[in-house]
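Sharing a structure with you now.
Here the complex is missing a single protein chain, while all its other protein chains stay put.
All chains are identified by letter, namely A, B, C and D, in their written order; residue positions are counted from 1 within each chain.
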Amino acid sequence: MSQYLARRIASFVAMIAVAVIATFIANRFVPGDPVLVMLGDQSSNLDLAARLRADYGLDLPLHEQFVRYVTGLLRGDLGLSFRFPGVPVGEVIADGLRISPVIGLAALVLSLTLGTLLGAIAAVRAGSLVDTGLMFVVVIGLSVPGFVVATGLVWLLSVRLGWLPVAGWGTPQQAILPIIVAAIGPIAYFARLTRTFLLETLGQDYVRTARAKGVPERGVVLHHALRNATVPLLTVAGIMMGGLITGTIVVENIFNIQGLGRIAVTSIAARDYPVTMGIVLLFTLFYGTINLLVDIAYVLVDPRIRLAVS
Amino acid sequence: MTIPVDLHEALTIEDLRVGIGRGRDRVELLDGISLSLRRGEILALVGESGSGKSMTALAAARLLPPGAELGARRLVVGGADVASAGGAALDRIRGKSFGFVFQEPMTSLNPLLTIGEQIAEPIRLHLHLDRAATRSRVIDLLGAVGFPAASTRLDDYPHQLSGGQRQRAMIAMAIACNPPFLFADEPTTALDVTTQAQVLTLLRSLCRERGMGMLLITHDLGVVSAVADRVAVMYAGRIVETGPAAAVLAAPHHPYADALRRALPRVSAKVARLEALEGQPPSPRAFPTGCRFHPRCARATARCRTSVPALVPSGLRTVACFNPIAETKETAP
Amino acid sequence: MSDPVLTLDRVSRDYVRAGRRLAAVDEVDLVVHRGKTLGIVGESGCGKSTLARLALHLVPPSSGRVLREGQDIARLDAGALRRLRARMQIVFQDPNASLNPRWRVGAIIAEPLRAQGWSRQKRLDRVSEVLDLVGLPQDAVDRLPSAFSGGQKQRIGIARALAPEPDLLICDEAVSALDASIQAQILNLLTDLQARLGLTMVFISHNLAVVRHVSQRVAVMYLGRIVELASEADLFDRPQHPYTRTLIAAVPEPGRPLQAGSVRGEPPDALAPPSGCHFHPRCPLAQNICRRISPPLIEAASGHLASCHFPGASAS
Amino acid sequence: RDLNVAINADPSQVDPITLSELISGDILKNVYQGFTDTDAEGNVVPLLATSWEAHEDGLGFTFRLREGVKFHTGNVFGARDVKATFEQLLIPGNKGGGASQYLNRIVGAEAVKAGTTTDLEGVKVVDDLTVEVRFTEPEVLFPIYPFNFFDASLVGEAGSNFFAENSGGTGPFRFVEWKRGEQVELDAFADYWGGAPAIDGVTFKIVPEETTQLALYETGELDVLYLSAATGRRVLRDPQYADQLQSATAAQINYLGFNAALYEPFRDKRVREAFSIALDREALVNGLFGGAAQPLYGQISPGVGGYDPEFPAIPHDPERAKQLIAEAGYADGLPPLTLGSLESSRTEATYFADLYSQLFNVEVTLQTQERATFIRALNAKEVPFFHFGWTAGYPDALYFLSQVWYSKSPYNRTGYSNPDFDALIEKATATTDPQERYALYHEAERLLVLEDWGTSGTYVRTQLALVKPSVKGVTLTPFRFQPYADVTID
């Protein structure tokens, strides 16, 4: 395991390097440049554009820009944002980093627990009315677009009833709706997956053995059937976690939250290279770590899985 | 309403019927099986592969596969009325009132739990022992079933074990709570004879000393004769002969039971060719009419083709045959 | 003797468990000759199934070589190994797990045929043929394994192994779930095939009567090692190793009482095998030497190998 | 109580030097002030300059500055600050303020830009309240250019980024804090020369999503809401908002650009004319905007100095349009054409594309693009046919004519070039008298639109805003909101 970890971490570093190069190239590949966006209506003002280019070092040859960036990076310096003049990239991202993980983790916890619960109930009662009803609700949850749900909920709960704030971030009340909306899709997806995998494992002989031992139904489902569905569910949870933590633009926009998703989108739209690079690096780190943890969990959950060391 | 339960009654199955599937796919697997066992008694259930032995046990334990339907006049296992119990009540009966050794030790063990955990589970559930006590009981159990170095190997996962080791883990699990009754479906097929002897001795002493009843499903007639008090022979979903083990093995009355005995190889001497039954075993989808054995039976008469022979008592035995061997006074070689 | 089909040359297989080495198979030398059956018996957990897997290179040996017709199968490339496997089939000890629950029986049995590129029609014919041979109804083809009893599944496994007419068949506990009559049918079938096609077999079983019935030579394993190897008659009638004698004595046969306590002491811990002769803690004949020196597998009588310091001696 | 106003994105910055765009402009105009401002009708009115005088040679102005104006820093505003502001805008490394483009013609500007000096030669501090500016070429609009004078004395010590975090203007409100992605907060400036505002401050809430903006407005978290076209339509139709709605024509033209270099048929005036008269501008403003727009025939929007109320309406005449196309030799259809537009004007573009393909038997493919990509293509003059808008940066028609259609302007994205037109523009640039100048505009506009059919105006949007009934004194002008100095909240 430790050898596996060592290699995994080494390849992690390599992955970061690839991410840096890939984003750097991709950024320059993207049509339109930051100066254009900064200039807005004055985008054709060549004089101004040249001044800005020089100010941001964008007039240097590409390889020099790259070297500059990488040396900065090695010193832990992600550079300054283009979009927000003079603000360090770290600071821009930190805005989102204070919010998105909170929403993401809360939504993840919500969707894992609720999704698993609903899926498990449906699986145990497979074929019954409960199952059909639950799955219908779940499918509706999957099929109604997030912004429709969000708009509806805001209108009802905030505008009409005045129970919850319309938007913003800071108070616990303000977190409720975003978390719920972010969780709806994942809940539905997870519920369906759980049901599917459970139906798979509930038919196994060892589940019969558990029943023969007098394990109560809950134990049968949780301890035996669900446990054996953990590996694929964990995988999905890992991806979901990544997706939720790195921000859901729909939720962030509707609830007016400066999360990572929104920062990513605005920085890309503004061709704010340093922030975009910073975000990709952060996300790479996120996903790399999450997936590493998921892989380790595989081995812990299923002793038969051996992750190849190579 | 509670059904009066005889305290000496370890197992009662009356008129058990099991069918599976719907519509055209419907097959009747068991046709009116009745069995009864007293505490301390060992009944061996032998018979043709696919005749419904495992189904009988599974049905009595209410562990039938999805899609199977069960009908029975009475089902009492280990002093508990299984037929009417449901949900939580059934969970309290299973594992405590009876244990179950499944035929397939590999797939019947949870691949993600160590055998120690799996054996500990019924102990935790029914005996409510603390961790240490549970662990030492698990080690004792594993030792009793002849598991080598039990204290280290209880942390093994099923895939790390040999076939026989899994089977022994399964047995340890089934007897973990000292149940008054045990379903043992081919419990020793993967055990070498010495280990088998040890395990059977253990099971038999549980029966003799603790009054456990045991339904022992096996193909090994040697095992039957060594441990069973009584034997029931099944063929194509029906019981065709029952009686004291020694007597039935020595001189079966039903031609099928006789054929079984004749087909056995021996360690003591090598025979040129084994005496197998002619013809194909019947499929539940197309059971023959009348006596289901008649197409393969040398003694079959016209009557066998049309009417179903009932299990009729003769002495300590019951036989379902119109032309039983006993009447022709044939003796065993 | 005739040409060797399968040769194990000091083959070992270790598993690492809890940081400790477990020698599931420990420097085994074996030769299986064409057209003959080698029976393997031994204590549960002594490494028989591992040996079977090694023979097919389903697990690679930790050391030693497995030779198939003189060729080291570890050195074969993937294609050659596959072609080789087509000619050697195995019946797994656990019939249930070795059948894909989503495959219909017909497809399961036809799998080795498909792998060998048999035409569809030939596959169909062959499947129906082997179904008959193992005593399964024809309508089994389009049912899933879950609709079969333990013994029926075992027969599906046998049918799959027989279908491609292999020249080497490894049976790991292949008839344990069959009733006496069907067992007899299968055993007769195997002996017929051997006579007709020169089938070579490795027959692993705990049922000594069955082993005796099918085998020409029999090996007895104990804790990863072969402790005795002889012709069927020699082994059963004149066992040299005390463990073999214990085994034979413990066979339950109708009319014979259960030989409880026929073997003394604790079963050995494979993670910490006893020194010297692995069997010494349970051996009625054990002397000091047995504790220190592991007896080599040598000829104790003509053509009769045993690994015992006191072969043939009996406890009195 | 603060006034809560929505903005739909972060401003690009909040300091007066760095480049400014619409949103920053909306905020900064409450904090910083220039020589002049526009009133609700779009007329130029004095602000920090009380009067100004053009030099005889037309190459300079002398400004008389307002007395008693205090900066938020506590310093008194004077002529030195004007000069220092200009210098800071030009000094390299200060992330080139957008306003610096208005200084290019000042004598000595090049030298400051080149970094050889920091002293801007052409600006002379005559006394504390008098400043003189001299140009190399005529620059008649100089007084109306949008400058943000700041307390430049502090920049010298604290660096050019100083005002990113501090407030240094003369406006009615002081900049307090910018929380990225959340809000920009201004506080009332008690020492404001025009008298302290009645409200405590202004909070610009950053809310990109329009449905959210509306929800916030409905729950009272926003007092003032500037509406986009789509939301505007919906609000117009909802009687509940009737008494909360304000409107004003936008100082913005929308036009179809014909790049003759890229699409052969556009070289033919008849084709261009056909494209123009094919439009039913009345139907367009009603159908697409529910009336919240007006047809644009020329190239100057109402409310901007130099607007020509007499500019003739271009008749909607599809038959003649078809005929013109036929005359131009395309009776059998025109070659395929791609219409480019920004995603934000997709609906209109869709309509144009369908209209032309129906009428002229031409295959018009629509290509709406993400902003940065589209602007890049436009600037590179790669788009043969596009629909685009241009918002006035100062209240004079020259902003449209000289930037969009003057042949040497970098913003001329169609390649339209007519020496006569250019001459008119050049002349106007040197004409100080507004009426004279406006006459030149009118001539140029007619030349461009009706003679050359160089473009086709489409519509001018009517800006809509919601203002809570309790809020008084919010004024929507062609240049968006007036500073909130006179706002009161009940």
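Miscellaneous remarks
The rule is simple: a contact is a pair of C-beta atoms (placed from the backbone, for glycine too) under 8 Å apart; a residue touches a chain by one contact, two chains touch by 3 or more.
Just so we're on the same page, contacts and distances are computed from a predicted model.
For the chain that does not appear here, its UniProt entry gives the protein name "Oligopeptide transport system permease protein", which is one of "Hydrogenase formation protein HypD", "Oligopeptide transport system permease protein", "Dihydroorotate dehydrogenase B (NAD(+)), electron transfer subunit" or "ABC transporter". The residue from D:E67, D:D238, D:E382 or D:D433 that touches the chain not shown here is D:D238.
Only one residue in the set A:M38, A:L193 or A:V215 touches the chain that does not appear here, and it is A:L193.
Residue C:L124 is the one among C:V31, C:L67 or C:L124 that touches the chain not shown.
Residue positions on chain A in contact with the hidden chain: 7, 11, 14-15, 18-19, 22-23, 26-27, 29-31, 124, 126-127, 132, 135-136, 139-140, 142-148, 151, 185, 188-189, 192-193, 196-197, 199-200, 202-203, 231-232, 234-236, 238-239, 242-243, 246, 249-250, 264-265, 268-269, 276, 279-280, 283-284, 286-288, 291, 295, 298, 302, 304-305, 307-308, 310, in rising order. Where chain C meets the missing chain, the touching residues are 53, 56, 58, 78, 82-83, 85-86, 89-90, 92, 94, 97-104, 106-107, 110-112, 114-116, 120, 123-124, 127-128, 138-139, 141-142, 144-146, 157, 160. Interface residues of chain D facing the missing partner chain: 210-211, 230-231, 233-234, 237-238, 280, 283-284, 286-288, 290, 342-343, 346-347, 349-351, 353-355, 358, 365-371, 373-374.
The rule is simple: only the chains that are shown with their structure count from here on.
Pairs B-C and A-D differ in how many C-beta pairs touch across them, and the larger number is found at B-C. Taking each chain's centre as the mean of its C-alpha atoms, chain B lies 27 Å from chain C. Taking each chain's centre as the mean of its C-alpha atoms, chain A lies 39 Å from chain D. The distance from the centre of chain A to the centre of chain B, each centre being the mean of the chain's C-alpha atoms, comes to 54 Å.
Not a single residue in chain D touches at least two other chains.
Annotation for chain C: residues touching 2 or more other chains are 96.
Note for the complex: chain A touches chain B at residues 203-206, 208-217, 219, 224, 227-228, 230, 301-304. The part of chain B that touches chain C in the complex is made up of residues 46-55, 65, 103-107, 143, 146-149, 152-153, 155-156, 160-165, 167-168, 185-186, 189-198, 200-201, 204, 219-227, 249-250, 259-261, 263-268, 270-271, 273-277, 280-281, 283, 285-286. On the side of chain C, the complex with chain B involves touching residues 15, 17-18, 41-49, 93-97, 132, 135, 137, 139-140, 146, 148-152, 154-155, 173, 176-185, 187-188, 191, 206-210, 212-213, 232-233, 236, 246-248, 250-263, 266-272.
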